[in-house]
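One structure is given below, represented as structure tokens, and several questions about it will come after.
Here the complex is missing one protein chain, while the rest keep their positions.
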């Protein structure tokens, strides 16, 4: 019989892709971000084929044993831990992925870096800039790679935006404006979850949503030098998560607005809120330069609107609605034929691909990935926003 | 022969609409705004049929005699003047329309009000808040009607927005954000026209564009209590209009950004620029309240996007794209069947209709039209924006 | 006193624009189209300044004397008539504007042409292709100008589309698709108005809406050679206009769909309906050629979407959303600064401008204006659509 049947063994796997190593992942967290990161590790090797490494899902860690046990089975991790310190001792864990809450970022990441483990940490880097600074110090002192998961840098449309700006297609940048608007806590009876507790999250809309647009502002336009800001807490107390009959005060911002100056001369507006009815995950960015403009909306993340000031023929000047799904667009050669759009989750696949490439090929996280320095600088801008909101003055960023 | 032929005389005109008076218009200015206002007077009577009055185009005034003479013929005015003071003495002029440059608003309007003539003045009310205050004083002291032409209050979609907010459809207002972006002076060789000279215009993008969104902020959400702002002049000198070889300094803002607080507790962002490539006349307003949101874009002025937080069935919640062209929408019963959209110029027809109704039927300009008090308050906010940009502090509005 | 006052007389009018003649207009109809056409005559001279002629509103004609008398005063006509034949005898009437119902197009237009009067006739040219053919014959036999008011040829965006196609910017045309969707008779209790009576209108959605897109298909892509079609009357009887208690049968189409072949090899779809909820005046056209595509939506008539297949850089390929309001766009130098959009009514101003230019300067109506030949050919396509709907076969157009 001419037709052949093959039972390829794991040994043969090496045969097909012989120099491809495995990298053991130790995951902290199994909720929203644990799901998003794990999904990325699982998809990466067959989407970015051939991969630079096969992520091996070694262990997942969380405090609730029943839950973490189920997460282990659900996602196919080999083991589970209920203590991150123990997990970090596991020699099979080579990469520490921190998808835990903000106040659980600094200590585990610093410890992992000390142990020489590569760290992939969910944003914001820390609950405060002081913590973030310590993490950056730890990253500098470690031979391991450290990256903050500012995943929106890895939206194809935003990477394209970055490339356009770097190539000078927009000319000198005059304006940056970004809004990150959501609506999920408008109901006054929505409980005081951890994201609404300063002790756990550090801040409210600012750290959760604002940090994304601060990072994108820095990524796309450059350093922010000053901020003037206002914050608001529209609903001042909410039902306790433990006892819905009890009200607890909300000590984080429901929203902030800020105006900023950039090193390069541009001015900008930044705004984040969780009180914008109808705005589900509405992160909108517009940049205007001397040669053109661009606009991005996360709810339509496969598109980028671009205007070129001197385009010919001039009768056809207008914003191009670019469907960023061509094989020659960032990351898209890995996916589907054009027009077969990707989703929000895939930004994590791109981020993981970038991180693993840095780890395996000893490449720099910067400038496309966010380093811990970026994480710190972002945190500093956020802290200065809070400060300005208190002082009522334009505050300079003291990097 | 059963068919009849009629030669209706002017007397018969009274027969058809016997109580309809004539009102003599004296127009100052024949450029952009002179054209827009005149067009409105000409269209008003047959579009808002039957009209409260027939505007009679008595006289037009401008300094360049050749030009004003041509404008007289072009638009069908009966006379022309080259001196506004003389025109104001013309007893046939009952309404003084000031479509001149900003620094020619205060004195003629005050004089007209003293003479008991009704005044319809293009925005901004004056080049400075001091002048605007004097104009408000003059208006208070006069029995005549005085209105500032903040014409965007008369966009059907924005009047609908106003009504929705007044009815509580959006609940408590949390956020206001407005951008008014244009691109027309991005070319560094664009000359230093009057709008770029502080002595004539008072300010740059702020007074020209910003005043519109400050007025709309007040119209829709209420008094602004504080501002923090930045301004920028991107192109610091430009060719002189008289001698293109000569460069003259630009002493007005090319752009401003501001964050504001409202009396009612909302926060907002305001921004205007003439350096946003691709943005032709892009005035975009979004308002978020506890029960809903709305969004408006002047380049698509026939539409209003509205989201209602508690709408049923909830599976269909989403922004409604309302084409505000139904007979039951503001002003639209005067126009065409639905979907047959109107243009920018028609906002002036609505404004004139409101003004003439106030004049003839002794109705109040407020709350739908902008009074001279509104003009003053708007100017004060603008001045305080400039002040904050200088001091780097949050400045309270000192009404 | 240096300042001068001028009382320019009508004689001076000639002084300012001495070679500008007057042209006397005789208008048939004072309803929807009478209003739209009259508005255009009134706006034309000061918008298209200097005009090729001053339209003089000599007379308006209608059967209801009270109504026509009021229309005369409302619009400023000098006289009124209740019989079109008498009006056509008026020597001051040089241009006959037929804004009457479809079954009142043929006879008056033919009579006017015989009398040597220029004719501007609302579309569709006639209720049937037979009538249209006679009108075309009359036009050929007359020295006067004859134009059908297919006003959408004069939307700036569609004129731009025409120019792009003529210049080969879209390459060889493969596809044309047009839908003209409205919703105004969805209510089964909407009465049987004249547009729903075959005897007056000739057909339903087909003649009213379909004729527009058939004309645009011919205008933009070329001759249609075959059609296959279906028609539907969803509501088969309606309340009589005279006696709402009485039901009368609806003998025209509520909707039609058709597929067509073009002489040049393209294929297309055509569709019109008055039963599309939410579609107010939704005329959407898309054309795809070997080098590019374009899309137009009448509800956003200031915009044209254009895609160029080989545009560089290719990473930015995407539909341009062109705001067709630049001074270098068709007709727009007459209007306002860019971004200050125009409305539906202004298409008639452009059409009138084209017509008056043809009359005064003896220029050809074609190719930008629709001739009576165009009106006939359009009617023939429409008739063949009805025929195909009956025979269930692909029918060739027998020009």
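A few notes on this one:
Letters A, B and C mark the chains as written, and numbering starts fresh at 1 in each.
Here is the rule we go by: contacts are C-beta pairs under 8 Å (C-beta built on N, C-alpha and C of every residue); 3 or more make two chains touch, one makes a residue touch a chain.
In this text, all values refer to a predicted model and were calculated from it rather than measured experimentally.
Listed residues C:34, C:292, C:330 or C:369: the one in touch with the omitted chain is C:292. Only one of A:73, A:141, A:193 or A:366 touches the chain withheld from this view, namely A:73. By the touch definition given at the top, subunit A reaches the unshown chain through residues 1, 3-8, 12-13, 16-17, 32, 36, 38-39, 42-43, 45-47, 49-50, 65, 68-70, 72-76, 78-83, 85-86, 182, 184, 279-282, 298-302, 323, 325, 336-346. Touch with the hidden chain on the side of subunit B covers residues 160, 163-164, 303-304, 306, 308, 314-323, 326, 328-329.
Listed for subunit C, the residues touching the missing chain in the whole complex are 174-175, 177, 179, 181, 183, 186, 228-230, 232, 234, 255, 257-259, 261, 265, 267-269, 271, 273, 275-279, 288-293, 307-309, 317-319, 392-394.
Throughout what follows, only the chains that are shown with their structure count from here on.
Subunit B and subunit C have centres, each the mean of its CA atoms, that are 33 Å apart.
Centroids of subunit A and subunit B (each the mean of its C-alpha atoms) stand 44 Å apart. Multi-chain contact residues of subunit B (touching two or more other chains): 279.
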